[in-house]
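I am attaching a structure below and will ask some questions about it afterwards.
For this depiction, one protein chain was excluded, whereas all remaining protein chains were kept in their positions.
Chains: A, B and C, in written order; residue numbering restarts at 1 for each.
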Amino acid sequence: MSGPFRLDGGAVDRSRTLAFRFDGRSLTGHPGDTLASALLANGVRLVGRSFKYHRPRGVFTAGSEEPNALVELRSDAHREPNTRATVTELFDGLEAWSQNYRGSLRRDLLAVNDLIAPFLSAGFYYKTFMWPKSFWEKVYEPAIRASAGLGRLSGEADPDSYDKGFLHCDLLIVGAGPAGLAAALAAGRGGARVILADEDFVMGGRLTAETHEVNGRSGADWAAEAVRELASMDRVRLLPRTTVTGAWDHGIYGALERRTDHLAGSNGKPRQILWRIYSRRAILAAGATERPIAFGGNDRPGVMLAGAVRAYANRFAVGAGKRVGLFTNNDDGWRTAADLARKGVSVAAVIDVRDREPAAEVPGARIVTGGRVTATRGRHGLKGVTLANGERLALDCLAVSGGWNPNVHLTCHHGGRPVWREEIAAFAPGDGRPGGMAVAGAAGGAFTTAAALAEGHRAAVEALGGLGLSAAAGEPPGASDEAVEAAPFWHVRESRGRAWLDLQNDVTVKDVEQAHREGFRSVEHLKRYTTLGMATDQGKTANVGALAIMAEQTGRSIAETGTTMFRPPYTPVPIGAFAGRSRGREFQPSRLTPSHDWAARRGAVFVEAGLWLRAQWFPQAGETHWRQSVDREVRQTRGSVGICDVTTLGKIDIQGRDAQEFLNRIYSNGFATLAVGKVRYGLMLREDGMAYDDGTTARLGETHFVMTTTTVNAVLVFRNMEFARQCLWPGLDVHLISATEQWAQFAVAGPNSRALLRKVVDPEHDISNEAFPFMACGEVGVCGGAPGRLFRISFSGELAYEVAVPARYGEALMEALMAAGEEFGAVAYGTEALGVMRVEKGHAAANELNGQTTARMLGMQRMVSKRKDCIGNVLSERPEMNRGDGLELMGFRPVDRSEPLAAGAHFLAPGAEAVTENDEGWMTSVAWSPELGHSIGLGFIRNGHARIGETVRAWDGVRGRDVAVEIVPAHFLDPDGERLRG
Amino acid sequence: MAEFALTARTPLDGYDRTFGGVTLAEAAGLSLVSAAVPQGGDDAFAAALAEGFGASRPSTGEWVPGDRLGARILGMQPDQLFILFEAPDPDRAAEAVSAALGPAAYVTDQSDSWAMLRIAGRGVRAALERLCMLDLDDAAFPEGRVARTVMEHLAVIILRDGADGFLLMSPRSSARSFLHAVEQSVATVSG
Amino acid sequence: MLIDHPLLGPRDEAEFVILGDAGLIDRPDWQAEDAAQLFHDYLHLRDNPAGEHRELWFHEQGDRSWLVVTRNTLTHEIVRVELARDVAIARGRDR
Partner (left out) sequence: MRYSALQILRQGLTGNRGWKPVWREPEPKPHYDIVIVGGGGHGLATAYYLAARHGLTNVAVLEKGWLGSGNVGRNTTIVRSNYLLPGNEPFYELSMKLWEGLEQDLNYNAMVSQRGIINLYHSDGQRDAAARRGNAMILAGADAVLLDREAVRKKCPFLDFDNERFPIMGGLWQPRGGTVRHDAVAWGYARGADRQGVDLIQNCEVTGFDIRSGVCRGVETARGTIGADRVAVCVAGSSGRVMGYAGLRLPIESHVLQAFVSEGLKPAIPGVLTFGAGHFYISQSDKGGLVFGGDIDGYNSYAQRGNLPALEHVCEGGMALMPMIGRARVLRIWGGLVDMSMDGSPFIDRTPIDGLFFNGGWNYGGFKATPASGYCYAHLIATGAPHPVAAEMRLDRFERGAPIDERGAGAQPNLH
């Protein structure tokens, strides 16, 4: 027997003993225990401290609604704060620590807050800490923050993994109590695809905790048998340890399955799985949650919910006390007394607020009808209670029942509001529930086992009927209708001392009264002002009582007072579970170029470009700084020849009788005259007239074009062209398909590029300047017949080509090009050298084409044709976008050539004060030009072309620099482009 | 004989591995060519498809076998189909389809755009339910169905070609991320 | 959300990209007298009803169809899904 409070019977496996530690103390329990039941079995009553007043607290419930018994579970990086002991399955070696105290749990220094509680009432912090002004930041707030929160994060990366999954079913059943099991049996026997999920590790719901009979046998046995039958059906999926946390649109539910939380370790498997369940119908059979009664000192360890005390006795074979009292307003509460008595636990007293005959025989118990508990005593645990009639009773546990609240939460996730039902004195599901959702059993306010079984069965039959499927007919399982009569009773007015509503956040009846006094009377104001229901339990045991008290205060009914919104998740879900595998390197896929492995072997340094990894530069022996590598790559390319993998550029294959007309409308410049075998540079505008992408399009045949886009915009351009094709001009015969992945493409640039390519392109193709001039393109054979494409285009400003082969040949072609280029000292160059060369040529790239710039700003106004319809040309005419003094893309060089430039600097006139009014533009891109031997930059500046030769300041306050620069044209080398035509 | 020769490399380097009851293997040696149907050319296309591949045109979301070159015709978009087949000369796959369909279709070679992975065996669906949003139940996604969808942020074409067999295609550049995702799912559910 | 694709049946929202108001199909005539005003209104003054809204979704991770989805913005209920190409043709768009 593990622990002095362990009883006979129950569903724990006494044949095995599990060792665990709480606050360092070694204890034992059995399989089938939760951490809470094992602690109670060992007589551990003080398990934590409350949030605000640091009051001693003990286990209060036996479920996920627990406000008090929160622990830090496991150690080091596995530490899991705020974990409910009441739903934590015991495993061998479990370690847990109590939370939220300074010093020790028993001697918590912050318990001083409780002594000054009168000055910490609702909203006190809004009314002070304001003087002197500076003290808030320096003194008050740090003090408040220091006491924030309950448990502690480990501060280390979560060492466990999480997974996601997708399930489809005809019928999702939430909750495997009597209603859920009856529904699942009916649907399963009818052959439907069923998913039955329950947050507990044992299915059966209250049947596991009660002594009711179903079909003439114990409820627990019947449930176990039902689960066995369901497990044998291949269209039925059982998900124990799975909480359906949210109802999303169109029958989609989120469910969290705890896969390894009941084990000592996850040994490499996902700890939890977040299931996205696509259901055609759903039945909410989530049961109900018991609510307490508020009375003086009702927060002491030992004061528990009556249903929980019953569950601990019946299911876990644990007596929550040696001398137990019961305080109830309903018949159900009496069952606790009866069950405990049957288990041999001494029931000292039953106090029923109702003035009526006892609802059950409780041998040896003092029966007080029309009674009230007004106060409790006991520092770290209950020692006794005082009644309104002055009577003092010695008790170590007081079981309290204020009635039951249906678990309506999921019915409200689409904005539905629960409705108050007087006859059950509780909120029940109202309208506006998620489509396809039915409610059965206690979740709908049907509190008896018989009603739950019948409703579950009927709900399944109706749900399947609605889908044109048949559920098994026949009768639902039978059970007797137990008495559940209740008289609404919320708090004991005669209470002495504070009466708690929200145990975790320390919200008392007085706080609600004060909120009312100060005008915070709507339920949302009440919640936000007092923090009622905002703790980790979301006020599952607190809210309704508080609403009732607010209703008393305002003189309105509870129905008129209303209730707050229930939002997902039903119970809290780890952030890691929502993220699944997407973390670290798996956060986003990596796209690799065909020459990636080759570049890696060459020791290339890679850089992210969208999802792509691109070679940034290729360090060589002896190069200690990236600039050395980049300068060499640029010099070698401009001096001889360089090779760069440009596969990442978007490529779109465009075909159709109207492909050319289509392109003419997509690009702002004319494409109506592009000849077969030619390439043209094109600029794209958004419909608002702003430039957003550029690239080249080659005409391979009468009806066949290949477009390139920038790397970052490839997907967006394709999407927009599909929109134009399907929605704007559906009559055009044009077809699109991405060819980005199909072709490995390499830029071969520099004076020796033609000579190099002559060794690679098959000899039957004449690539002389005459036969294959600038902006020519064509299909060629490569390295002895491999299919290839050759484009005479240049980003570097040199004589240059781009050559493409099917991606499977990409790595081989890179090697071939390098080998062929050996005699010319060919270099591979990366994105940095590419960037340097494009800045030297004044080509716009992402920093200039940032979505905020017009063709005019880029100096491309001549590329916006006014003689045709194309996306964006009408709105590009808007006046503010065509001001004479607008921003223009210019080049900049430091007056003192030794000064480096920095992108992001703003332009100011010499001597001008550094204020927004004097801002004349900004530097977009900079580079160090090996050919010029100094820094150069591109940038937008007001009225730039008229100011060539003028000196301004590149002011970079955020980096403490201020450099005099000269405005020059935006191309630093070969302004007339002789090189690329050579 | 040219001075340099190009050797081909497949996206998954011939990957082939078995986990418990599930086999993962790169599907190599297949060519893939897209065929777009010119506006107003549906009848001509149907005729050409019957003539060239002995297949009737599948509707979007379905695939049908042809009677030569092991061809499978995939209905990918309302006006675009994929032809998956064993090309006599992989370097001339698009030409082969052009030859077969003539002017009835605009063709584009897609063979190198996709990494192709065949996944088969008991437990295949247990593995795929960790990746795939689609309902792969026999009734909902029987043999003969094909779909483009997304798995772990990656575009994937999934084609069912057996009771326990699927062909997965994902873009070549992210093939390693894709393989990693599938491997992880299979490993998690097997053993 | 699930979008009941007219060709493919229900598919998860995650496969789609939304553009917005289906009014974007009705692109004005660039040569109209008041083209500037028409294009301004077309692009910037879109329907934004609290209720049924016709909107454009692109099945990017699917069959690449643009769809016109009629969806209630108060409840997210989807009452109709059409191929945008059919809608565009019905609204007189051609070449």
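Simple rule for what comes next: a contact is a pair of C-beta atoms (placed from the backbone, for glycine too) under 8 Å apart; a residue touches a chain by one contact, two chains touch by 3 or more.
Bear in mind that the values here come from a model prediction, so they are computed numbers and not experimental data.
List the neighbours, among the chains on screen, of the chain that has been left out.
When the full complex is considered, the omitted chain touches A, C.
I'm checking contacts with the chain that's been left out. Which of A:306, A:690, A:800 or A:813 qualifies?
Missing-chain contact among the listed residues: A:690.
Return the single residue from A:216, A:364 or A:584 that touches the missing chain.
Once the missing chain is taken into account, the touching residue is A:584.
May I ask which residue of A:266, A:346 or A:514 touches the chain that does not appear here?
Result: among the candidates, A:514 touches the missing chain.
Suppose we count only contacts with the excluded chain; which residues of chain A make the list?
Against the missing chain, chain A presents residues 51, 78-82, 118-119, 121, 124-131, 133, 136-137, 141, 144-146, 148-158, 160, 162, 164, 246, 248-249, 252, 254, 274, 276, 413-415, 510, 514, 517-520, 522, 524-525, 528-529, 531, 534-536, 538, 567-569, 572-576, 578-580, 582-588, 590, 607-608, 686-690, 692, 846-847, 850-853, 875, 878-882, 902-906, 914-916, 918-919, 922, 924-925, 955-959.
Give me the chain C residues in contact with the hidden chain, please.
Looking at chain C, the ones touching the missing chain are residues 1, 12-14, 17-21, 36-37, 40-41, 43-46, 48-50, 53, 55, 71, 73-76.
Definition applied: only the chains that are shown with their structure count from here on.
How many angstrom between the C-alpha centroids of chain B and chain A?
Result: the chain centres lie 33 Å from each other.
I need the residues of chain A touching at least two other chains; which ones are they?
Correct list: 278, 731-732.
Note the residues in chain C that touch 2 or more other chains, in rising order.
12, 64-65, 85
Applying the document's contact rule, which stretches of chain B touch chain C when the two form their complex?
Against chain C, the touching part of chain B is residues 59-61, 76-78, 80, 133-134, 147-150, 155.
Per the contact definition, I'd like the list of chain A residues that touch chain B in the complex.
The contact residues of chain A facing chain B are 163-168, 193, 269-270, 273, 276, 278, 581-582, 586, 588-593, 611-612, 647, 653, 655-657, 703-704, 731-733, 735, 737-743, 759-760, 762, 782-787, 805-813, 816, 819-820.
Any idea which chain C residues touch chain B in the complex?
7-8, 11-12, 14-15, 61-65, 83, 85
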